[in-house]
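Working notes, beginning with the structure itself.
The complex is shown incomplete by one protein chain, all other protein chains being positioned as in the whole.
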Amino acid sequence: MKVMKDLYYTKDHEWIKVEGDLAYVGIADYAQSSLGDIVYVELPEVDDEFEKEEAFGAVESVKAASDVFMPVGGKVVEVNEELIDDPALLNADPYENWMIKIEIADKAELDELMTSEEYEKFLAEEE
Amino acid sequence: MRKYDKLIFELSRPGRRAYRLPELDVDDKDVKDLIPEEFLTDKELDFPEVSEVDVIRHYTNLSNKNYGVDTGFYPLGSCTMKYNPKINEDAARYDGFANLHPLQPEDCVQGALQLMYELDQALCEISGMDKMSLQPAAGAHGELTGIMVIKAYHEKNGDFKRDKIIVPDSAHGTNPATAAMAGYKIIEIKSNKHGLVDVEALKAVVGDDTAGLMLTNPNTLGIFEKEIKEIAKVVHDAGGQLYYDGANANAILGHARPGDMGFDVVHFNLHKTFSTPHGGGGPGAGPIGVKKHLAEFLPVPIVQKDGDRYYLDYNVPHSIGKVKDFFGHFGILVRAYTYILTMGRDGLKKASTMAVLNANYMANKLKEYYNLPIDTLFKHEFVLGGLKDPLSEVTTLDIAKRLLDLGYHPPTVYFPLIINQAIMVEPTETESKETLDEFIEAMIQIAKEAEENPKLLKEAPHNTIVSRPDETRAARNPVLKYEG
Partner (left out) sequence: MRYPYIPSTHEEEQEMLKSIGLNSLDELFSDIPEEFRLKRDLNLPKSKSELEVRSYLTQLANKNCSTSEMTCFLGAGAYDHYIPSIINHIISRSEFYTSYTPYQPEISQGTLQYIFEFQTLICRLTGMDVANASLYDGGTAVAEAALMAAAHSRKDELLISKTVRPETRQILKTYAHCQNLKVIEVEMKDGVTDLEDLESKVSDNTAAVIVQSPNFFGIIEDLKATGEIAHKGKKAVFIASVDPISLAILKKPAELGVDVVVGEAQGMGIPLSFGGPYLGFIAAKNAFLRKLPGRIVGETVDKNGKRSYVLTLTAREQHIRREKATSNICSNQGLNVLAATVYMVTMGKEGLKEVALQSTKKAHYAFEKITASGKYKPLFNKPFFKEFAVTSDIDPETITAALKEENIIGGYHLGKDYPQYEKAVLYAVTEKRTKEEIDKLSSVLEGIK
């Protein structure tokens, strides 16, 4: 299972890449692989605000569906429209293809997330 | 049979007709003189133009692409695909039943009301409940109605804190979906290693916020919840109500009754337990029964009797209201009552006995070749856990697809979710020992093929008119109508 360095991860297999006050959010390789062929991605609207751990969207395969949760609270500033047209991008490269870009409400919440090393360990235990 | 691959739209030829109406015998006014032009369409209706022969051949050809209980063995777990007796079909088509308008005056529909009343009474006796509503359209609709009744009960008691419904992790997907639709939060409890409700886990989650527990008994693993008395006590002591999902009622007819076990609400699937046809997905019927203390919340109308007069009673003081147009799926009720009359008290009990015998017989034979994660006395169905070899590349899906080649409808697969590679087999009582033996042989053959020639299974089915249609493509780029 591929884990990217320098990202933060959640136990629900979302990742977040921080750039100043902004951040990109997506799903980890483990999530796309366990879902299988992704057929649909549901995204929020720009300006929607979510709390940490609130569902902001969903990812569906033929036989499964999974909500995607906010790693930290924040406001949506951009959504990746490309995923709507081509949901398979998430299977192809889940780290390159982010889902939403957010403005982080409280950066302290990042401390509660896993680093890439911690996430790797978490995945090993999950197996 | 020649290959047939047409849509009805592709048969259309301008000028063809499959109908003829009598000549209009009243003044033939221009419709524009009757209805203002702004409401009228100026477009032609884009429907096919075909002859009656076209229609009958087209749908006869389509029927040949289907597999039904009348075609062969259909051991689809949790669906009770028993034989659909033909007299049921005739009865539902009797002129006095089929051609009866629901709003005719009561004195014109006494026979229909009598049938509903007698069915109501029979279902009460079979379930051990006090009053039924025949209104729900399907099992899931029965669940929704039943949970609404429980909600109304708590609300009348001023008990608004109860916002949670408990369901075991082995439950049908409809249970949590129903509870959510009725506005509840769901608490899922894990099953213990015997596949039963973990009573300690249940005790840990009940409280003054518990509205109720939804339970299938026997459960979706085909196992009877032996601790039902304790389960009922835990739920009732906490102030909750106990809901019986009757999907598996075919296991216990005449042997045990949910009402005696402490359930407050039950639903039956008439299309499972009471032999009405599944119709390619419906219509079925999902009547619910309740104990006395919940009768005042049933949806209106309920069927009552006064002397020798039958009537629809709309005077139910705390009724949840209406859940369905008119009085339910009457045509299905006729079929189910026909079955109950035919089988009688002795035949219903015999049906369950044989459904249980058949399931145990098969489980015992198949466990030598397939995983049987929980090996116990089963009721009407059992769940295998894929092939014995954990390293085999052959999955449950491949096994199911190979069964198609061998002429069977596969069992339910990948459910319940708590069993890995689940294959859920429900033979029903209407299958002979030869049929069971032949199916067992087919399953054994597949287990051997999995070792010797896995590719054969990975690429199955080989003999069907289509093979493994691409579901990913269908979902990514939905084509939901003909655009030709």
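Chains here go by letter, A and B, matching the order in which they are written, and residues are numbered from 1 within each.
By definition in this document, contacts are C-beta pairs under 8 Å (C-beta built on N, C-alpha and C of every residue); 3 or more make two chains touch, one makes a residue touch a chain.
Treat the numbers as computed from the prediction; the structure is a model and nothing was measured.
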Determine which one of B:157, B:432 or B:445 touches the chain that has been left out.
B:432
Quick one: which of B:181, B:201 or B:456 touches the chain that's been left out?
B:181
Contact with the hidden chain only, please: which chain A residues?
39-40, 42, 60-65, 67
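The working rule: only the chains that are shown with their structure count from here on.
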Between chain A and chain B, tell me the centre distance in angstrom, where each centre is the average of that chain's C-alpha atoms.
38
Quick check on the complex: what are the chain B residues that touch chain A?
414, 471-472, 475-476
Per the contact definition, I'd like the list of chain A residues that touch chain B in the complex.
37, 39-40, 60-63, 87-88
